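Handing you a structure now.
Here the complex is missing a single protein chain, while all its other protein chains stay put.
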Amino acid sequence: MTEPGLVVDGLTVEIPTSRGVVRAVRGVTLRVAPGEAMALVGESGSGKSMTCRAIVRLLHPPARITAGAVRFQGRDLAALSEPEIERIRGTGIAMVFQDPMSALNPVLTIERQVAEVLPAAAGGPRERRRQVVALLRQVGIADAERRLRAYPHQLSGGQRQRVMLAIVLARRPAVLLADEPTTALDVTIQAQILTELRRLQAHLGMALVLVTHDLGVVRRTVQRVAVMYAGQVVELAPTAALFARPRHPYTAGLINSVPSVDRRAALAPIPGTPPDPVGLGDGCAFAPRCPIASAECLRGEIPLRAVADGHWSRCLKAHVVGGARVAGTAAQGS
Amino acid sequence: MTTLAGELAPPRAARTRVPLGLAAGAAMLVALLGGSALAPVLTSYDPYAQNLNAMLLPPSAAHWFGTDNYGRDVFTRVLYGAAIDLRIAVLAVVFPFVFGVVAGAVAGYLGGWADAAVMRAVDVITAVPFMVLVIAIVAFLGPGELNILVAIGVVDWIVFARLVRGEVLRDKNLEYVTALRALGFSRARIVLRHLLPNALPPAAVFLASDIVLVILTTSTLGFLGLGVRPPAPEWGLMISEGRTFIYTGWWAAAMPGFACMYAGIAFILLGDGLADLLRVRGQ
Amino acid sequence: MPEPLLRVRNLAKSFPLPRSPVDAVRRRPGEAVHAVDGVSFDVPRGRTLGLVGESGCGKSTLGRCLLRLYRPDAGEVWFDGVDLVRLEEPDLRPYRKRMQVVLQDPYSSLDPRQTVGSALLEVLGVHGIGSAADRPERVARLLTQVGLRPADARKYPGEFSGGQRQRVSIARALAVGPELLVADEPVSALDVSIQAQILDLLLELRRSLGLTMIFISHDLRVVRYLSDDVAVMYLGKIVEHAPAPELFARPRHPYTLALLSAIPEVDEPARPAVEILGEPSSAVHVPPGCRFHPRCPWKVERCLHEAPRLREVAPGHRVACHEARA
Partner (left out) sequence: MLRYALGRIGQTVPIALLVTILIFLLIKLVPGDPASAILGDRATDASVAALRHQWGLDRPIWEQYAVYMRNLATGNLGTSLRYQSPVADMLPARTSVTFFLVVYSLVLSVAIAVPLALVAAAYRDRWPDQVIRASMALPLAAPAFWVGILLLIVFSLKLRLFPADGYGGGFADHVRHLFLPALTLSYAFASVLCRNLRSSLVDVLQTTYVDFARAKGLRRRVVLFRHVFRAALLPAVTLIGVRLTYAIGGSVVIETVFAIPGLGSWMVDSILARDYVVVQTLTLMFALGTMLINLATDLIYPLFDPRLRMG
């Protein structure tokens, strides 16, 4: 019996540049169960988007997979030929992208870009048009008929994201990789799209991998989280456990960097800047910015170890990391 | 003009301090100008003296590029010709570059009537094909080096005006210009100290490729008999004179063309090298 | 109550859309984007006003009208007792020293071909601050003040990260010693950890320099962290304005409630979710009556044809909504 869901095992992606080889993804290992919603969270340069692109082999040259496997439906996607991976994309694993402005082809109508994923319908073009209208309505686009002849630039950001979801819906994929689908949207539209995404996931029984940098979105959307830093998964846990008791200093630092509307707790920003991706050596990449780092953190391979049920951390001092909302100094102002 | 050097050099060649293209282009030019200046020393032949018993001799050790229908050494004339064509080319681009950059900057930043005036002029001149207009002007003014300079000057500035106007229009909306206006900087200071320095590098890179166009134009005018008067060893004129003898002495017409191409490639390489050098540090 | 540093009355600014030649011939009046449509508020000295709203609500245009980067179509902007709307460029210069701006995009808010040091020196020179001798020392101090090293003066903007560039922009704004700092989405383009560093820097500078600040953002969490008072904008108008703790504890306008419930909070929010419908209306064809009514879950007949005025429902808490409970 082949393993259900999607298994990423030791995935490594490298990009040769004039300054040397950038190891954008350094041995990522993840498992996504069917129907599960998990998040890949991290800042820019953490490798979260690159990991998704590697899974469906949409890396832009010169970036390429140099190690690891992606097991899905009993096959290693990393080893498939281009025609074989093409058959997996869309029906097996689908992907949607961040920037609604550029995710749809500006010179093709909405109808064309949705219809092109539908199998040739028995009833010919009229039947296919009816199917397109049904799909657009299902993802919450009002007056779908009028939108058919429209071009992407005539739609708002929110509507364009919905069109992308309609296209995903058409192929009924087993796994959807959503690369920051709501980052470019206003917060009210973002809420609508996230609700739509959850409804779509439940409706299709689809597994969802949500890539985002917004911890709030993670908290309200997924059951499990992988925190990424400098190309590695540094913490993997159920969402509630991660926010209740982060077991990696970077995760704790991230949580303490997000201002809250309810309480004006002081922020405890992580000092310094993310590391230079060229020539990332062994040892913990976060050490230079870590308040509890010591000599042993700088050498050798630091494994991802289980620290609780389903809760993994790539930190030698995982037990030491403090509670979630660090009390911090007295709250400013009133 | 995307880069030739960039195309020749492997994409991941480490950028040496002085870009490859710049060094190669400069070396080629120095060799040509040096050869042209030292021609009297380098060859014993006189570019103008006719030698009736040496007519149309094929390329040989004695005559590297052979001789023309008047028995003159083609290689010597090509060297002397370099001075003419390069002088015209460099002189001819000075006015278009300066006037075009200023007109483009003013049109780009001020907009309104200034932009309309400049752009209408550009539209009118663009309406007539470049070569046709230059040839017509020289035709009416009469042949000669000065008239070539005038003709090219009147027509060629529109390319720089359009380029700089585009750069200024794009930069004008960038946030750093908004910030400078908030800092109370005067319009003149913003244009002269910020917008122009950002628009000049691309204009300078284009200048190199524009010189190539001017070399071709000068030699074309020479070829059509509208350029420098015979017996001057101008490349276009030499090709034109050699053309009638392509049956018996193809080299007389062919060799000056190679020299013209050599100069063109030198300037293209210079332009690419300049582009690498002027690329903003850290970008 | 001391005289507020900034008093804005009925400020309006719209951008005419180009009329097609056919419309021009038929004299049909051109359309315009009504970015700011009658806005009034005060900003007491030393306090920070948070201006929050979604894209297209006019908050950036409002900020630029205050800095007189745009000339408003109507209204008054009283800065320390002088109406800046009446002044034209040469007379505005002295006020440029007293109010400054920090903008959003770290990659285009600095001149790429000018080193950081020469950029700061140029600002000091233009405003004749200090002498040629002591200016380099002032530049070093400015850089240190924003958390950079004096040696960074020789570098070009391309050699800095996004967060560091925002620090340079802040240093450039502080160079003239302003009283009012308008920060237009200063941290939106930054990663969370860098964002926190810049927010703390702004807090620190506000306290140490006694700055009055207008903080413009679409992110209520960031606005809450920095603001003393908050004004929520929708389609060119202020719909709710109150001291921050009051607004976040007892929000009254349906749009504010919707914004608060839509924010993905790290901690579980204790507020009822208010779902709003559809997409923001266009700022060109502004809906009649209350401009929020097409998306408002509480709308009644009156909302369709009578625009609500900002009225005080609690001390310092003003709301523009017929249905908002006192």
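Quick notes
Every chain is named by a letter (A, B and C) in the order it is written, and numbering of its residues begins at 1.
Basically, a residue touches a chain if its C-beta (ideal position, glycine included) is under 8 Å from a C-beta of that chain, and two chains touch if they have at least 3 such contacts.
Source: prediction; values computed, not measured.
Per the touch definition above, the residue from A:117, A:266 or A:292 contacting the chain not shown is A:117. Of the listed positions A:15, A:164, A:211 or A:315, the one in contact with the omitted chain in the full complex is A:164.
From the set B:45, B:65, B:157 or B:223, the residue in touch with the chain omitted from the display is B:223, counting the whole complex.
By the touch rule set out above, chain B reaches the unshown chain at residues 1-2, 4, 7-8, 10-11, 120, 123-133, 135-137, 139-142, 209, 212, 215-216, 219-220, 223-226, 236, 239, 243, 246-247, 250, 253-254, 256-257, 260-265, 267-268. Listed by residue number, the positions of chain A touching the unshown chain are 53, 56, 58, 60-62, 82-83, 86-91, 94-99, 102-108, 116-117, 151, 153, 164, 167, 171.
Keep in mind that, in the parts below, only the chains that are shown with their structure count from here on.
The distance from the centre of chain B to the centre of chain C, with each centre set as the mean of the Cα atoms, comes to 50 Å. By the touch criterion given at the top, residues 64, 67, 69, 92-93, 96-97, 100-101, 103-105, 108-114, 122-123, 126-127, 155-159, 169, 172-173, 176 of chain C touch chain B in their complex.
On the side of chain A, the complex with chain C involves touching residues 43-44, 142, 156, 158-159, 186-191, 194, 213-221, 243, 253-264, 267-271, 273-274, 325, 332-334. Interface residues of chain C facing chain A in the complex, by the touch rule stated above, are 54-55, 161, 163-164, 191-197, 199-200, 203, 218-222, 224-225, 228, 244-245, 248, 258-267, 269-270, 276, 278-280.
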